[in-house]
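Removed: one protein chain of the complex. Kept in place: all other protein chains.
Chain naming follows the written order as A, B and C, and within any one chain the residues start at number 1.
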Amino acid sequence: MVNFESDYICGAHPKLIARLQETNLEPATGYGDDRWSRDAARKILDACGCPEGAVYFLSGGTQVNAVAISAMLKSWEGVVTARTGHIHVHEAGALEAMGWKLLTLPETLGKISAADVQELTETVLADENREHIVWPGVVYLTHPTEWGTLYTRAELEQIAAVCRRYGLRLYLDGARMSYGLMSRNTDVDLKLIASLCDAFYIGGTKCGALCGEALVFPHGAPEHFANYTKKRLAMMAKGRIFGVQFDALFTDGLYYEIGRRGIETAERLKQILRAHGVPFYLETPTNQQFVILENGALERLREHVSVSYWSRTDEHHTIVRLATSWSTTDEDLETLDRAMGN
Amino acid sequence: MVNFESDYICGAHPKLIARLQETNLEPATGYGDDRWSRDAARKILDACGCPEGAVYFLSGGTQVNAVAISAMLKSWEGVVTARTGHIHVHEAGALEAMGWKLLTLPETLGKISAADVQELTETVLADENREHIVWPGVVYLTHPTEWGTLYTRAELEQIAAVCRRYGLRLYLDGARMSYGLMSRNTDVDLKLIASLCDAFYIGGTKCGALCGEALVFPHGAPEHFANYTKKRLAMMAKGRIFGVQFDALFTDGLYYEIGRRGIETAERLKQILRAHGVPFYLETPTNQQFVILENGALERLREHVSVSYWSRTDEHHTIVRLATSWSTTDEDLETLDRAMGN
Amino acid sequence: MVNFESDYICGAHPKLIARLQETNLEPATGYGDDRWSRDAARKILDACGCPEGAVYFLSGGTQVNAVAISAMLKSWEGVVTARTGHIHVHEAGALEAMGWKLLTLPETLGKISAADVQELTETVLADENREHIVWPGVVYLTHPTEWGTLYTRAELEQIAAVCRRYGLRLYLDGARMSYGLMSRNTDVDLKLIASLCDAFYIGGTKCGALCGEALVFPHGAPEHFANYTKKRLAMMAKGRIFGVQFDALFTDGLYYEIGRRGIETAERLKQILRAHGVPFYLETPTNQQFVILENGALERLREHVSVSYWSRTDEHHTIVRLATSWSTTDEDLETLDRAMGN
Partner (left out) sequence: MVNFESDYICGAHPKLIARLQETNLEPATGYGDDRWSRDAARKILDACGCPEGAVYFLSGGTQVNAVAISAMLKSWEGVVTARTGHIHVHEAGALEAMGWKLLTLPETLGKISAADVQELTETVLADENREHIVWPGVVYLTHPTEWGTLYTRAELEQIAAVCRRYGLRLYLDGARMSYGLMSRNTDVDLKLIASLCDAFYIGGTKCGALCGEALVFPHGAPEHFANYTKKRLAMMAKGRIFGVQFDALFTDGLYYEIGRRGIETAERLKQILRAHGVPFYLETPTNQQFVILENGALERLREHVSVSYWSRTDEHHTIVRLATSWSTTDEDLETLDRAMGN
């Protein structure tokens, strides 16, 4: 049995688990006030080119999205998201549970456009009943998207320009950031993201950490944000867990190395899928690939290979996702190749 | 200046204001425990053919929608609504503010279909990640819809059948119920609605009351519902205001008479609009009519006639609504006719 | 049967119901954008000496407390209240339902002290774990209090001074304001309250209106507050109901006249209770009086007189409230006197 279900099937990258081991018995104050968290924050801000910013570590993607976005919204506002946005379709209504409406936009392969953000905003401003409706407040992007696609520098700049023009805040969900940064044809890097966004997070869980995401506010955090993370169930007693891991991830380029491995194995995965004539639903430049299988074929494949259900296309066919990551081995790929040959 | 903005431009139907006057100095216990509220509830349940049901009076439509739907949802559920549903587009995110996600469906002239409710539900049940998504719980309908259209008996029965099959609850927003009941070609009446829905409300504010909506639970209310209305800011100290008015509305068929007058004046309104060649965006069988005007023409019309902004179709054109009601006079219609002739 | 249960047992003061009648068929735009609401707001701001302020009309006390306080709190803050505060003991947890913690202080006859507000605040500021606790944000007072008592000018000034020193906002619940203003020995008036508070409301429901409270922000309302009232279920379609009534209340001193009548009848009520040797739990300078009755005696009294349960003192005794109001008649008092003689 080989596992291509997701990019979070293993524990931590060996260098991270080793660091957790090495630092394990060193005492430290809790709640993020430890030397590793401070070091990690500094390294991240350096990598992002925003030394005056602030970094908070939270445990997972849904949590960081909900807490960060919620902290940036005003009472009359909601979040703009693609119809396929993770906050809209896979977070169990977490943002609504905190009181916020999601304003959905059409998407193309998981991406929204500056033009659609602008049109939505102007429609609200033109509405004579605008006291009865929810205004756009924060724009939510994922990069890579849920479909493994990437925004271009130009697309991000256009969206950011619309946000600035109308006083919206821009937030970017970087759960799989490392794979996005290391994709072969991207012109987007951390410094660009930090220069355009009001907040974003650099994913740990799917990029080599046991758990943890680094939330970056390039221009400083909302007032009393630590208190807010506590109130919203997102403050960890042993904040060191995040500090130690992100310190390691941002030492000697490990975060990028992890991304590179995920991309290399994804390229080989695509070759294998193509070689076996598996029909792609979407072939992507990052670490997630989507294929469409007849349900019987899916059942047979699952005897040997774990894959993720994505959605039904009709009664007889299912879209499934195969993901690679830092932990995908050559042997995993060979096993997949053989399983597909059966 | 004549006003066709909405169906809530005047105070109460003269019979209601007279009853408020007559009963004004009679002492009564607060919070709905008064004789008028009890009488009104009994008359409403009789009219609905569900004597074992329960009735609560709340002050307005957004309030009753949010409180009733919220009380019927379970923690993992959300509300199914047309994209044009009032709860989705004109209630300032009230249901989300109470923690609930709205699951939107496509609509045809404001109506959703049983087939779409079924497909949404089956998609969720088939999803292997269904612990990460919001399940359908309550289905929200408006009758008449926001576009003034009406469900047929068959359509309501089909939707109710899907709800029963999947354990969903059916809720109907009857803000303009009287106009729906008195529309010329409808086969839907209160008894049908009560037999199909788990909860619905009979609108007062837009159908002749100063304020107030009658929320009906044909099979009984959620446990401790009065406490919940208090907690959600929807309990009025002088509940008698609602009791006195709804007692009058459901005495001697006044509620239907009010609807009939709204429909008669709407028919004349449509004639006038047609006679002047005003292009309809939508001509409806109830008391709201939607026309599409060039922005300059709209501005000129507004010098004489109040109408409601609905939406923009393009930079130069606007959809506006004209509504009639129990309070529309023959003189109003004549003034409109003259204003249009200018 | 005579009713001393509360000050909201009747409809509206005859002048108000007459005005509702007179204006009934005059068309007006909804949601508070009508001429009476504008006139009423201006008269109220004049009476409060804060012409630059803003007034919003909401339907009841719990609603206005929850919406106004909620709009003034920041994410890390809570509301400071007496243990006997209405928001703490009789609003079904409405503020908590909106996400806010109540920080309770000891009280003396329903009143809190500036010293206690200060100590609470300094304790929080001194706490090394203050990221884990809720900070005081808004201070909630009632005037008259739930126990019918009144703050003095000096007490209010001291509390306001502490608020200013620590950046807290001061909010005053004036559900029974008219009786407080007309009490025989008070040195507190509307202008004082407006000069000290960030927000307060002038009660209508208990002071002569069918429904409605006037929320005053002497220095201006929170941004987009109308949108927030909609979102929180507190916007009435026919805002004119409030406008017409408050316009009448603040014309020719009617609001004060109403208070005066409540106080005069309360003085006679106290005489009657004393004459019959009914033991006071608390004799107050406003329109609510609290007596302590053996449970058998209470049952007998209730055969002739409606009174309100307040609390149990032990297994055999109950504290009950008798309230007068603008609607209390001489005959009511005489009937009570006779009933007590039985």
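Here is the rule we use: a residue touches a chain if its C-beta (ideal position, glycine included) is under 8 Å from a C-beta of that chain, and two chains touch if they have at least 3 such contacts.
It should be emphasised that the depicted structure is a prediction, and the values quoted were computed from it without experimental measurement.
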item	value
Selected from A:Ala54, A:Leu109, A:Met236 or A:Ala297 as touching the chain missing from the view	A:Met236
Candidate in contact with the missing chain, chosen from B:Arg19, B:Lys230 or B:Arg261	B:Lys230
Touch criterion as defined above, residue of B:His132, B:Arg260 or B:His304 at the omitted chain	B:His132
Contact set of subunit A toward the excluded chain (per top definition)	3, 5-6, 8-12, 14, 17, 20-21, 23-30, 59-63, 66-67, 91-94, 97, 205-206, 210-211, 227-228, 230-238, 240-241, 306, 327
Absent-chain interface as seen on subunit C, which is shown	76, 78, 89-93, 96-102, 104, 123, 126-129, 131-134, 308-309, 311-312
Subunit B residues that touch the omitted chain in the full complex	31, 71, 74-76, 99, 130-132, 134-135, 222-224, 226-228, 230-231
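Everything below uses one rule, namely that only the chains that are shown with their structure count from here on.
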item	value
Chain whose average C-alpha position is farthest from subunit A's own	C
Computed distance of Cα centres, subunit C from subunit B, in Å	33
Between subunit B and subunit A, distance of the C-alpha-averaged centres to the nearest whole Å	41
Residues of subunit B touching at least two other chains	91-93, 97
